[in-house]
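Each chain you see keeps its place in the complex, though not every chain is here.
Labels run A, B and C following the written order; every chain starts at residue 1.
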Amino acid sequence: MPHAFGIRRIVLDVLKPHTPRLTDLAMMVATDESVLGVNISLKEVDQSTESIAITIEGDDLRFDVIKEILEQAGAVIHSIDQVVAGKRFVEEVALQPENT
Amino acid sequence: MPHAFGIRRIVLDVLKPHTPRLTDLAMMVATDESVLGVNISLKEVDQSTESIAITIEGDDLRFDVIKEILEQAGAVIHSIDQVVAGKRFVEEVALQPENT
Amino acid sequence: MPHAFGIRRIVLDVLKPHTPRLTDLAMMVATDESVLGVNISLKEVDQSTESIAITIEGDDLRFDVIKEILEQAGAVIHSIDQVVAGKRFVEEVALQPENT
């Protein structure tokens, strides 16, 4: 299957230990050359873990490389929450609630 | 019926098994040359299935080809939630609630 | 009455059988040459019918032609929810709630 258009955005729901901290984890992810930019937002803090949302953008992201970077940092991917692929960057459409 | 203007956006409510994962499914959909871009967002995760919203944009989308790609991936279309067609890209209008 | 300025947008609340599906109905509406673009959004699904919102834009829309296309597809117009007419495209104003 020829990948004419690559993955442009991946949003991940991730569980990580307190170390490495967000600034270090963001730099680790950014070192993969397929990554153009990364946003990590803290969602919940527990005693030994924290829940984070990672948004990664690029032109042709390599999911397996990103997954390996996260695992080497001790982080676990709970779910892939959004993926954007193709030449045109498509955002999710907010459907209007039914008019009552 | 001459199709002077084609389908520009399709939003689908889809049920899929956990495999293939979102990154792979997005690339499969993007391989159809009528697809300019695709956004897949996770909505709900169950034991053996997950519910996703797929937003596809192009200039003349071929629904049957897209449907076949999804079915070959083991996914089932629950409903078509939005379609945009024609020369001008028309968004749904948010009607204001009644002033009380 | 000379129609110096035409109808620019019509929003319709429509009830339709499951067939034709949204992609086909959108293409049917788009074949009327007064229609520049159309958005159809699914609102509710029942056993044999579905409720949809149709937003149609053009420079001089012909309501009767659109109505006939919908009726030939087995769809019934419940109500006209919004109409825009004239040289300047006017959106509905969101009135601020009273300051308490």
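Assume a residue touches a chain if its C-beta (ideal position, glycine included) is under 8 Å from a C-beta of that chain, and two chains touch if they have at least 3 such contacts.
Computed from a predicted model, the values in this text were never measured in an experiment.
Asker: Considering just this structure file, the complete complex holds how many copies of the sequence, given 3 are shown?
Answerer: In total, this homomeric complex is made of 7 copies.
Going forward, only the chains that are shown with their structure count from here on.
Asker: Working from the CA atoms, figure out how many degrees chain B turns to land on chain C, in steps of 5.
Answerer: 50
Asker: Counting a repeat as over half of the contact pairs in common, which of A-B or A-C repeats B-C?
Answerer: Selected pair, repeating B-C: A-B.
Asker: Measure off the straight-line distance from the CA centroid of chain A to the CA centroid of chain C, and report it in whole Å.
Answerer: A distance of 38 Å separates the two centres.
Asker: On a C-alpha centroid basis, what's the spacing between chain A and chain B, in Å?
Answerer: Centre-to-centre distance between chain A and chain B: 21 Å.
Asker: So which bits of chain B are touching at least two other chains?
Answerer: Residue numbers touching two or more other chains: 81-82, 92-93, 95.
Asker: Please give the residue numbers of chain B that touch chain C in the complex, ascending.
Answerer: Those in contact with chain C are residues 1-8, 10, 61, 63, 79-93, 95-96, 99.
Asker: Of all residues in chain C, which touch chain B in the complex?
Answerer: Residues of chain C touching chain B: 9, 11, 21-23, 25-31, 33, 35-42, 45, 53, 55-58, 81-82, 92-95.
Asker: For a test of understanding, state which residues of chain A touch chain C in their complex under the given definition.
Answerer: These residues of chain A touch chain C: 95-96, 98-99.
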